[in-house]
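Supplied in structure tokens, the structure appears directly below.
Only a single protein chain was left out; the remaining protein chains are all shown in position.
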Amino acid sequence: MPKIPRPPKWFHLPRQPLVRHLILAIVAAGGFYLLTNDILSTYNTVLVGEIAFYAIALGGLSILTGANGQISFGHGALMAVGAYTAALLMVHTHFNLVLELLIAIGAAAIAGVIVGIPATRLKGPYLAGMTLILAVGLPLLGNQYGSVFNGDQGLVTTPPSPPGSVNPELWLTWIEILGALVIMVLLANLMKSRFGRMFRAVRDDEVAASLAGIHVARTKVIAFAVSAGCAGLAGAFLALSSGVVSSGEFPLSLSIEILAGMVLGGAGTLVGAWWGGIALVFFPQWASSISKAAGLGTGGNAYLGTIIFGAVLVLVMMLAPSGIQGGFRRVGSFADRRLFRPRGGDVTKSLQTGSE
Amino acid sequence: MKQATDITVPSQQRRAKRRSLKAVVAVAAISLIAAACSSSPSSSSSTTAAPASTPGVTSSSITLGATVPLTGPAASGYDEIAPAMNAVFAWKNAHGGVYGRKINYIYYDDAYNPASTATQTRKLVLQDNIFATVGSLGTPTQTAVQGYLNSLKIPQMFIESGCNCWSDPKYPYSSGWEPPYSVEGKILGYYIKNHFAGKKIGYFTQNDEFGQDVVKGLDMEIPSSDVVSRQTYDPTSLLSGPPANQMAALKAAGAQVVVFATIPAATSLAIGAAEGLNWSPQYVVDSVGADSPTVGPLLSIIGKGKGLTANTALNGTIFDDYIPPEAETSNAWVQVEAKLLKDYAPATYNKYGLDGNTEYGIALAYTFVQALEAAGPHLTRQGLLDAIARDGKNFITPGLVPLSYSSTVHFGYEGAQVFQYEASAPQITVPSGSWIGGKAVSPVYTTSPGAGPVNVYSGTPPPPPASLVNSA
Amino acid sequence: MNFFINVTLNGISSGMIFAAMALALVLIYRATRIVNFAQGAMGMFTSFVAYSLLQQKVGYWEAFAAALAIGMVLGVVVERIFIRPLHGKAELNPVIVTIGLLIVFEGIAGTIWGSTNRGFSPPFSQTGLRVGRTSIAFSHFDLFIVASVIILMAVMLVLFRFTRAGLRMRAAAFAPETARLLGVRVGRVLTLGWALAAVAGSLAGLLVAPTTAFGPLYMDFYLVYGFTAAVVGGLDSPVGALVGGLITGLGVSYVGGYLGSSLEPLGALALLMVVLMARPEGIFARTAARRV
Partner (left out) sequence: MLEVEGVSVQYGAVRALEDVSLTAEVGAITTILGANGAGKTTLLRAMSGLVHPRRGTIRFDGRVLTGRSVEQVVRAGIAHVPEGRGVIEELTVEENLRLGSLILGSRSAQKAVIAEVLELFPPLRDARNRYASSLSGGERQMLAIARALASRPKALLLDEPSLGLAPIVTARLMAVLRELSRSASLTIILVEQNARSALSIAQSAVVLNLGRVVAADTASSLAADTNLRHHYLGF
């Protein structure tokens, strides 16, 4: 039997996490550039931009839930914090976009700390309850304090003006993708760093983590702040792409979709955040084309998108318990073993798991 | 320690390689999915858009779009409007279309979420290549895309909202159709001032631009000393129970006349909550939340006891309208509207009948058909705007007052009439039941959205044109 | 003063419904350690079945009984098909499955019955009662709400305290493996827990329906407030569900009545924070050190 050759040396990415993540991000950026500039229609480009900002929110939540073990039903509210902060800055100041986005991230991170501090004492379902009511309650402040937030009409955001003849929609999409890739690199490095190990240690066993000298409460609050900061940036991008920030943009269903999309993609993985984003953005699109193709009436098919999303969520949770990315990983590692590893590899692997 | 690192190197490399593979797979998959989605629009746009012509217009078709709530808490009632509008377009298409062009009306669900409106509107523009949006619903939702549509010079026509903001000179491509909420508020306030002088007035209004604008109009007419309590509600909080506390507060303040600027669900829940307090003040309801076939079914919640039904609860309630109430079955417009809906949107007719929402849709769509005709055979976006500004005042519509469009005024009606639900008036019979009808209790009034007097309008509305009556 | 009384009465009647909802969540949490986010939607669905029966001129009580029975069946089916296979897997998965079911149930109801809000006729009048010369914000229907939730609580209490099935359910909830070693068929007992919870959830749905804009989404807020109530009371405690429901109902009503309806959910959040800061597992948490 001929031996399957190992992939050449250059195929291996550098071991240094930062360098490796940067290379991946640059490759991805190139791919996205081709995708948005040459392959996709403008409308689908807009959708890719949406996927990017959902991926930011989902990635942040993935860190919180997947790596640190804290659940949040309130990320829609944290997105609202980022969105309103960015919009208020756009209305009242003339900062540049990057500064506005950074302040939005900061404001949401502060909100995350405020939520995260009481959260340190709460277990899963109790934290879920607290964040759930937060998701419902916080956006209503936009109506209550109409003079600041302009109620249901909301605050109109200023879309970034593109250089030269670039299509403004394409420009915004690029900004969103760039933001997402920067966040992905930062999160990936964070997960490789001391903080990532601390997050996971706290998730796995709080007592053991504190015996190992980790400040459990502080670690949990940091995870919440990081995650909230991501939600804030996603919210600011949502504000930019919808052109307005109003309380109606942050319904409870948004928070639930963020959580569902994150788990659907694969909790704790950053690639999973992209899968989740694709599901959130494309399912409604697919549903409407399916119902159009099936010739269903408009009144009845309006719910088809939600039904499909819910059904896929149920099926994935039951058939691929670690989400889409987990499913791919399983398929991938199976293929990996079969294609790239001599038979002996199996034995080492089973020994490794055996000793764990 | 050194040894340990040596051992881990190969496994780390393996992991790195696996990750790189996965990233490549992911990017490839994303591009596949995206490419699959992008193929359809590019082909469709190349077939529909004739070169050097207006987007969405071909020699044989006009593509129009809208975003409306079909799901979510705002969908109730409002999901009837777009299908009813489509009945008018289908009627027009069956009679040769507009200058030989058939109208293709595409509407998407935005669940009343502005973020979703923004996405779906881009889909209409970029993928469906629409000529204009017509009959998109909601103030916050349409505010979100006002800048976008105007920057592309795409008409944002006949927005289903009474916000003054559609007449903003900054956005020439936007236009409303129904009266500004403040106009309705002023007319109701004027009526209250004249008929309930010295009574204690209470407000119960939606905590948004709609409620606030109605209150602005009311306050221009009603002396502030007469207003004893101003209660508001959030549309979303209706789902967490009836506005019982607000009604209790109005009762506690001694209000004798309560003015509602409410959506229909809030009207019924508030009246139900007042019955829960054994309290029946004089209600004055803005047209948005006054339609008895929409309000009535929910009012059956009051339930047994005292022989109270929705119709007795609504009896005596005062409201305004700017198109003939559908109870006036002798009105030629109402007859032709019902026939249109029955013939060209039978599913909608069988489900809802001609109620306030479907009538609204038909009247709005009929207005737009006239605008398209006025724009002439060489249809352009600017041409449509010019035609409305030039001829809008002369369009023949079901409205009780003529349209007031001009180059600066971008909302339809600046007037309304006051009605009162009365047991003796003819009832409205729709699939959901028979509901109380109203009688006019005032002349038709006109007024401007800002400061300015409320005037009696002496003209009579034109009957539906023969072409419509005969062909419908 | 009169206003205060009315706001209090409003808080009590909505609090009782929150309590029923909270009880449904507590029963399932005790049995399977899952927060069932589909509970509200399941109650919505069975209430729509009752609505359809009422439209067919079936009597209220027949429709009421049918809704509770169908709710029970729905609870069994959901547990058997969707929850049982995930037993022992990652703890987030069954919760997300219930969210998926919530979305599916609402979508199916919207497809079948449409988005239009309807009126659900109550069995009793909703006009306020008179006490002496003043009328109060409390109707025969409110009395029905209070009575039926108290009856539900009493039935559950008797069931848990004094029957063998109740003893088995408590054992299975607190120590599933030990219960198995004592011959308890834990699987069946968990299914029974879901069935009972679904009955409580259906009751909540039927009690809310006549007071609100009845449509596919009408239970969403009741799920949120019911969950708040369950957390306030302690997710393991049926008594906590009742107390938590009343506290949440009154708190929300006072905030809405005196500060404005937009602040109601934030009022509930503040209440939740205060309670959880003092007792991180709710007021009626029995043993703080138990594993989850």
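Some points to look at:
Letters A, B and C mark the chains in the order given here, with residues in each chain numbered from 1 onward.
What we mean here is this: a residue touches a chain if its C-beta (ideal position, glycine included) is under 8 Å from a C-beta of that chain, and two chains touch if they have at least 3 such contacts.
None of the values given here were measured: they were computed from a predicted structure.
Taking the complete complex into account, C:175 is the one of C:175, C:239 or C:270 that touches the chain left out. The omitted chain makes contact with subunit C at the following residues, 164, 167-168, 170-171, 174-175, 177-185, 286-287, 290.
Criterion: only the chains that are shown with their structure count from here on.
For the pair subunit B and subunit C, the distance between mean C-alpha positions equals 35 Å. Each of residues 140, 143-144, 299, 302-303, 306 in subunit A touches at least two other chains. In subunit C, the residues that touch at least two other chains are 110, 114-115, 220-221, 224, 260, 262, 264-265. If you check the complex, the residues on subunit B that touch subunit C are 69-73, 75-77, 79-80, 207, 232-234, 237-246, 248-249, 252, 264-265, 268-269, 272-273, 275-279, 297-306, 308, 310, 351-352. Interface residues of subunit B, counted against subunit A in their complex, comprise 9, 12-13, 16-23, 25-27, 30-31, 33-35, 37-38, 40-42, 70-72, 75, 79, 82-83, 107-109, 112-115, 117-119, 122-123, 126-127, 139-141, 143-145, 147-148, 163, 165, 207-209, 212, 234, 236-237, 347-348. Residues 65, 71, 118, 121-126, 128-130, 132-134, 136-138, 140-141, 143-144, 252, 256, 259-260, 263-264, 267, 299-304, 306-307, 309-314, 317-318, 321-322 of subunit A are the ones that touch subunit C when the two sit in their complex.
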